[in-house]
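I am attaching a structure below and will ask some questions about it afterwards.
Note that one protein chain of the assembly has been removed; the remaining protein chains are unaltered in position.
Moving on to chain A:
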Amino acid sequence: MAALRAGPRPGRREGSEELGEPGAPDPSPASLDLPAMSSEPVVQARGLVKRYGTRTAVDGLDLEVAAGAVTAVLGPNGAGKTTTVETCEGYRRPDEGTVRVLGLDPVADAAALRPRIGVMLQSGGVYSGARADEMLRHMAKLHAHPLDVGALVERLGLGSCGRTTYRRLSGGQQQRLALAMAVVGRPELVFLDEPTAGLDPQARRSTWDLIRELRTDGVSVVLTTHFMDEAEALADDVAVIDAGRVIAQGSPEQLCRGGAENTLRFTGRPGLDLGSLLKALPDGSQADELTTGAYRIAGQIDPELLATVTSWCAQHGVMPEGIAVERHTLEDVFLELTGKELRA
């Protein structure tokens, strides 16, 4: 679990005077892998609590988002993803705790913050009688140095919408328009709330490509998703969120490596002396013959262990066939952390 950054503990609250300290070292091991880092996190939430009536949507959430990276806020429906993001966007006032976005208070400093961020809502946001290019052109006019609208329309495949008004666009077209509206003002930081929900696979790829281009050009991206593959494919950093808290954060590799043991499988002669094999393996490893001649080693599977297994096989005259190392996916990690299926 060494690479896992521990989630916040209940009751942990940090004073606001700690916020905004320039050059405070980021304790995140994940940040070491990130490209184009500046020392200042673009989002910093401490002890965030948000209640709706008696329901606590966000329950003491701590989150840091590194600049220039794609950060995925991953969790099941109802985990508090949208509330967290909408608090960062200035839509919600925290009941407790503090949020800073680009060093600013999203509510008090809204006028200064809004031109610098791009927002994609989970749905809606467009006049039902407006055409796609018309709405995009309008958003462009609200910014000082917008992108070329025509090029953006082509890039997102919205050129075919023609004179169709928003209410008659397909769900995918509406999603892509919302994404375009988030980036047209050339923001430093974009918040994308479930950017690929309801997209067909091709449109999904195209959205992923655009998000990667944003990162390449130095835009920080925060996206929420309940798709594991999306987080694995896109994100430099993943914050796993459940019941209103960040329960783990790190790069997908770190989460998968640290969060669960991996397995090595091979087949060979039945009835191998697993006791002798286990003696050669590091402490904590497990070896089983699952079915006749099918073996599974569980533990920290690294190159050294693989070499140990194959040389033990050589010493015992065994040809290990079909050797496969199974990496745990974020899906497994999530299941292990929460005991829940992500899409349950």
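Everything below uses one rule, namely that contacts are C-beta pairs under 8 Å (C-beta built on N, C-alpha and C of every residue); 3 or more make two chains touch, one makes a residue touch a chain; residues count from 1.
FYI, contacts and distances are computed from a predicted model.
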(request) Choose one: "Response regulator", "Transport permease protein", "Co-chaperone protein HscB homolog" or "ABC transporter ATP-binding protein". The correct choice is the protein name in UniProt for the chain not shown. (result) "Transport permease protein"
(message) Just to verify: which one of A:Gly103, A:Gly125, A:Gly157 or A:Gly293 makes contact with the chain not shown?
(response) A:Gly125
(request) Touching the absent chain in the whole complex: find that residue among A:Val70, A:Leu179 or A:Val219. (result) A:Val219
(message) Tell me which stretches of chain A touch the chain missing from the display.
(response) 89-91, 111, 114-117, 119, 121, 123-130, 134, 138-139, 141-145, 147, 151-152, 155, 181, 183, 185-188, 213-214, 216-219
